[in-house]
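Every protein chain of the complex appears in place save one, which is left out.
Chain nomenclature is as follows: A and B, assigned in order of appearance, with residue numbering initiated at 1 for each chain independently.
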Amino acid sequence: MRADPFSEVDANRLSQSKYSVFRSVESLASMTIADRSGDGNLVSIRDLVFSRDERKIFDGIDLDIRRGKVTAIMGPSGTGKTTLLKLIGGQLRPDRGTVVFDGKVVHEQGLRDLYALRRKMGMLFQTGALLTDIDVFENVAFPLREHTRLPESMIRTLVLMKLQAVGLRGARHLMPAQLSGGMARRVALARAIALDPMMIMYDEPFTGQDPISLGVLVKLIRDLNHSLGLTSVLVSHDVHETLSIADYIYMISEGKIVGQGTPEELDRSASQFVAQFVHGLADGPVPFHYPSDADYAGDLMGPVKRRPGARH
Amino acid sequence: MLQGWGIWALGGVQRIGRAHIFLAHVLLGLPGLLLRLRLLVREMYVVGVLSMLLIAISGLFVGMVLALQGHNVLSEFDAEQSLGVLVAASLVRELGPVVTALLFSGRAGSALTAEIGLMKATEQLSGMEMMAVDPIKRVVAPRFFAGLLSMPLLAALFSMVGVLGGYFVGVGLLGVDEGAFWAQMQAKIDFEEDIINGIIKSLVFGLIVTWIAVFEGYDAVPTAEGVSRATTRSVVYSAFAVLGSDFVLTALMLRGE
Partner (left out) sequence: MHSRVVEIWVGLFVGIGFLALFFLAMKVSNLGELSSSREGYTLFARFENTGNLKVRAPVSMAGVTIGRVKSIRFDKATYDAVVEMRIDPQYDTLPEDTSASILTAGLLGEQFIGLTAGALETYLKDGDQLELTQSALVLEQLISRFLFNKAEGGDKKADASAAAESK
């Protein structure tokens, strides 16, 4: 059925770009060789508003993800970076605004079309999200078995190729519970590229890794992006690793984009927040102290009041 | 206070609504499942085969106790020959379907809830969605239909082993006449009114127990605590729902006579 998956994907990209409505002139100007389709942005987000439980997580965000580039989205914990990935993947619906992936408005697709869109994106979850009841080989084979009717021999070849790409061909008989965190993420990465997607979204890939597996992951993300012509979206708060591989970076804080640019631009940025985040300062626009209604001296000397939430 | 009750009630109604939409979604997974019977067989193993021993042993003891207690009462009226009727009627009409459903929810139902809940907590379901695989059709539907199919078979196994247990105790230990034991049973137990109704009951209970189990797992708060709460809820709600619907079904079946 799919004798040459690579060429078919390319054909897909070309055919879909014909319907692409959202072309921006500025991105056309900055087109590179990787932009084979002519539209520089694979994902464009316009005026995105999303709130959960009365709390506004995004308040009017505009964001573009260029084809063939590594785009990073950074910000303090709890700013909803993972939520942004879920909005791109269509697992959540925005309250306002649009998310366009490859020329299609994600949340306006029916279930069938949405699933067709998702086959063009891979996602790497923080925990790997491997299926725990089947081994590494079957995990990587899972999307192939679900979406194609390839003969067993071809599935075996493809799976071993993907596992070789992440350096875990020898671990194919292990169960997910036997893998370290870094290995689980690499297997998940092999699974994410099994169907040769156009884009991979990485959700906090560096969190809680030792320096060696950190190095492996950084190398893998960079290499895969170049060798497979992928577009990568990276969500992280690990400044050093992210700056080392990202082509373009967005900084999000309190529902707004507070800074953007190439790593060099951000390093030299005049924005106090960006400076605080990039250089890891304890105090700045994000204060060290949680806001308090009385000043310190008044709080210490003042009368003892029973706290409403106290248990006694 | 009153407002709290209102919110609680609204939340409950909302949950019930979600459970029904969920069920409809699961049922839509049937055609896809028929093309991949291997998935169903795998879940039948987990849900059915692994419950078989528990159900058989429980059925044996329930049947033996029924024979002991029944003999004790019947001998006062010199009606020991009716022991077979008593054991078989209790098992086929009530104890078979009900006790099997309760044991099934404790053994298989709670395991289903925990498994699906953990898959949700570890983002496996989310991961499937992002791989363009519908987790309700791929994960939930096979487990649901496996439970639905296993329940009547397990209930029949329970009743059969129970009748045999009653036979061993009644005829073997207490000296009830073997011919009378079987003959009276066959004369009084009606195929349509008793056996078929018992199968209908066990099908309904199977639907209720597996539905609650998979829904609680899918709807669980995706944390370790949330999953453990969902597992408890799954067993408790199943027990309530089984006993309640048993009353309704029995009333309907008796009125139909």
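The definition used in the following text is that a residue touches a chain if its C-beta (ideal position, glycine included) is under 8 Å from a C-beta of that chain, and two chains touch if they have at least 3 such contacts.
All figures in this text were calculated on a predicted structure; none of them were measured in a lab.
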{"item": "Shown chains touched by the chain that is not drawn here", "value": "B"}
{"item": "Residue of B:V65, B:I195 or B:L249 touching the missing chain in the full complex", "value": "B:I195"}
{"item": "Touching the absent chain when the full complex is considered, from B:A111, B:L125, B:V140 or B:M185", "value": "B:M185"}
{"item": "From B:S58, B:S159 or B:S238, residue that would touch the chain that is not displayed", "value": "B:S159"}
{"item": "Residue, one of B:L10, B:L30 or B:V49, that touches the chain absent here", "value": "B:V49"}
{"item": "Touching residues (missing chain, whole complex) on chain B", "value": "38, 41-42, 44-45, 48-49, 52, 88, 92, 150, 152-154, 156-157, 159-161, 163, 182, 185-187, 189-191, 194-195, 198-199"}
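The rule we apply is simple: only the chains that are shown with their structure count from here on.
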{"item": "Inter-centroid spacing, chain B versus chain A (mean Cα positions, whole Å)", "value": "43"}
{"item": "Complex contact set, residues of chain B against chain A", "value": "118-119, 122-124, 126-127, 129-134, 138"}
{"item": "Chain B partner contacts - residues on chain A that touch it in the complex", "value": "89, 91, 115-116, 118-119, 121-123, 125-127, 129-132, 142-143, 146-147, 188, 191, 195"}
